[in-house]
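Shown here: the complex without one of its protein chains, the others still in place.
For clarity, chains are labelled A and B in written order, and residue numbers in each chain start from 1.
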Amino acid sequence: MNTLHDDAVLARHNLTRGEYDLIAKLIGREPNLTELGIFSAMWSEHCSYKSSKVFLKDLPTKAPNVVQGPGENAGIIDIGEGRVIVFKIESHNHPSYIEPFQGAATGVGGILRDIFTMGARPVALMDSLRFGPLDNPKNRSIMEGVVSGISSYGNSIGVPTVGGEVYFDECYSLNPLVNVFCLGLAEKDKIFYAKTEAPGNAILYVGAKTGRDGIHGASMASQEFGEDTEAKRPNVQVGDPFKEKLLVEACLEVMERRIIVGIQDMGAAGLTCSTTEMPAKSGNGVEIDLDLVPQREKGMTPYEILLSESQERMLIAARPDQVAAVKEAFAKWDLDAVEIGKVTDGGRLTCRFHGKIIVDVPVSAVVDLCPAYNRPWKEPEIPARRRSGATIPLPKDSNDILRRLLSSPTIANKEWVYRQYDHMVQTNTALLPGAGAAVLRIRGSKKGLAMTLDGNGRYAALDPRTGGKAAVAEACRNLACVGARPIGVTNCLNFGNPEKPEVMGQFKAAVEGLSQACKAFGIAVTGGNVSFYNETEGIAIDPTPVLGIVGLLEDIDRVVTPGFKASGDTVILLGENTEEFGGSEYLEAVGSISGGAPPEVDLDREIAVQETLLEAISEGLVRSANDPSEGGLAVCAAECAFHSPGKIGFELDFSEDLRPDAILFGESQSRILLTVRPENAARVLEIAAKREVPAKVVGTTGGAALKIRVGGKLLVDLPAAEANRLWMDSIPKYFAATKSPS
Amino acid sequence: MKARILVSFKDSVLDPQGQAVRNALHTLGYEPIRDVRQGKVFDLELGGISRTEAERLLPEVAAKVLANVVIEKYTWQILED
Partner (left out) sequence: MKFGVVVFPGSNCDADAYHAFKDALGQPTTYLWHKDHDLRGVDCVILPGGFSYGDYLRSGAIARFSPLMREVREFAGKGGLVLGICNGFQVLLELNLLPGAMLRNKRLKFLCQYVTIRVENDKTPFTRKGTKGRVLRIPIAHFDGNWYAPLETVKEVEGNGQVVFRYCDSEGRLTEESNINGSLNAVAGLMNKEGNVMGMMPHPERAVESILGSEDGLVVLHSLLENIS
């Protein structure tokens, strides 16, 4: 019987009695409080993936272009010409709810460290954000804080925030989602890993001093919020983008000069995480003296020093003969590199404090031996799937519906958000925010990189498997619309409490769906993040898998944008309209909820549609492309008009035997609206026919109005300028109170 | 020795942040608050100098570094010896 710590102590550490007994067995005695803290942090859901591991095994992680899959700080994909991309997405949901500005800012700081730790210069950031409805001032203040936090950190450090997505739904009121993506570029032969290599190497601490910040942040992210969350405020870490900028430059310099052997950032679980993971990967141990750790506050205990989550800190392993050069390189950037210990053999983490050994545990027990749970799960109940026969009443005025959709914050223009982000620094941004995907040129290459974040919680809530598939399909479609082919995936899976079988069932199904879709596209998942416990007072968010997919353009000069290019161009629809309403923005706008299952994703069709578009683009035929998603075809076409110079209107004409609202606002998948010069239309239809993709000419661009006829009746007829105003003004209107006071 | 330097915008300079705070307070119903000027507080710890020397040093660092005298004014005080 293990009795050193009572149940209350274990509960505070989020460890079960069974886990505690296992720890005692693994280390051959009962742990002291500091050691208990170490296990608590490293065996937390956030660090150990103990509830998700068994299901994540299903994800495809191998492909010929994969240099590094899951398990390192970030995934790595080969893009040819001796270059690789290093990328990852991570959640900072819980900290952003507690303190929106710092929570989001430190989220950016953390994901940046994951990227430059591997020897890559960060070149792009994106954010997937979800908030509660904006008519609630609390939600506005969270959104304002999150956006300023991202802006403050990203702008200062000089990494452009080039895109992302923002959704609004009641389910995110008490659990906003802040998922941050970063992509870096590196030379293939200059990648660095978190390793200690050999006994005798020095362990150096660089960056900010350690304070009592965010102690137990990792376990906080692994708990539901209750009413006492306000009291957790002191846990919030404060970001220092200036310090991080110095760290980026200094770290990239010592890696470029190869004067270190391994490096890892101190993120969740701080010094504990890096001093166990690094030696674990090399089969070594580490011995450190906690008195040598630079400290910001007086009287810190070993527990606090080891578990602090102070930001902007890195741990470096270097050969003894390299230490002087490393110190000199950091001094150039006004940073101290402090030798706090050395690499040992024997595989143990040993910490000394005031001359006494106070921690002595095997690193493999901490890093690798956390139990994996096969938690009970319940297959989600899916609403009836139907492709016709919806019972909702037909709208009286389609113009009115379109107005409402264009001003719905989820669909409305997001310039209010992205103009607070420096999206042009580093001068590589070839396609500015606002399109479905961001595009960066690669200096010294003809190629371009495209990237997008996508996910639809409403679809996933109705049918997690389809939601997972749809997120992959839409992300790849967004890449295809700019002319890029997908090359790699990172994902951020935001769910409720995994101890509830319904939530675990949603998770399992969503992972299966996205896994199936990734396999169909032949792309590998190279890492990501699982965020459970997105519940406050028992209310969970919609399951929200967010996919970050990166694509490659073979020729950056062939990049396609969503805006119409000229009047008189021919508009072509690839794919097929259906009567699927489940989870649509249209249903939300008319206040109805019984729409059945979300639109089905036929992966073979999806790929055929995207291949058709990519082939047409490679022949130089396509002038603009956009995919109907939230809000359907009418919104999609309107966006093409809004993105065009001078707001070019359109006239579309549909004659299918379908409910008109399904054609205008339905969200059936695998469709793309593109424009070509009239003489090229036949060729695009020919490419589509060859691939057995339904395709037809649906109208022309021109005029100053958005006009759509269905079955001969002019159902949509709005001046483009008026519609554009609604779309542009919606979000700023909510924040009008904070505009110029003069 | 502990000292405090306060830096704020000169009265002639528009302080949009202060005005935004005032507007926010008004929306929250704090009508009696007529105006808000936002500024910065610097708490300094000094050592190895006399009070007289400190009295010369404080306005100097305020004017030279902590405030931009084109737009800002400053006050200083010694809090404890």
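Just so we're on the same page, a contact is a pair of C-beta atoms (placed from the backbone, for glycine too) under 8 Å apart; a residue touches a chain by one contact, two chains touch by 3 or more.
Being a predicted model, the structure only gives us computed values, none of them experimental.
Enquirer: Using the definition of touch stated at the top, determine which of B:Ile33, B:Val65 or B:Leu79 touches the missing chain.
Expert: Candidates B:Ile33, B:Val65 or B:Leu79; residue touching the omitted chain: B:Val65.
Enquirer: Can you tell me which of A:Thr427, A:Ser618 or A:Ser655 touches the chain that was removed from the display?
Expert: Missing-chain contact among the listed residues: A:Thr427.
Enquirer: Among A:Ile556, A:Ala625 or A:Val693, choose the residue that contacts the chain missing from this document, as touch is defined above.
Expert: A:Ile556
Enquirer: Counting contacts across the full complex, list the positions on subunit B that touch the omitted chain.
Expert: 12-14, 16-17, 20, 65-66, 68, 70-71
Enquirer: On subunit A, what residues meet the omitted chain?
Expert: These residues of subunit A touch the chain that is not shown: 148, 151-152, 155-158, 240-243, 245-246, 333-334, 415, 418-430, 432, 441, 443, 556-557, 738-740, 742.
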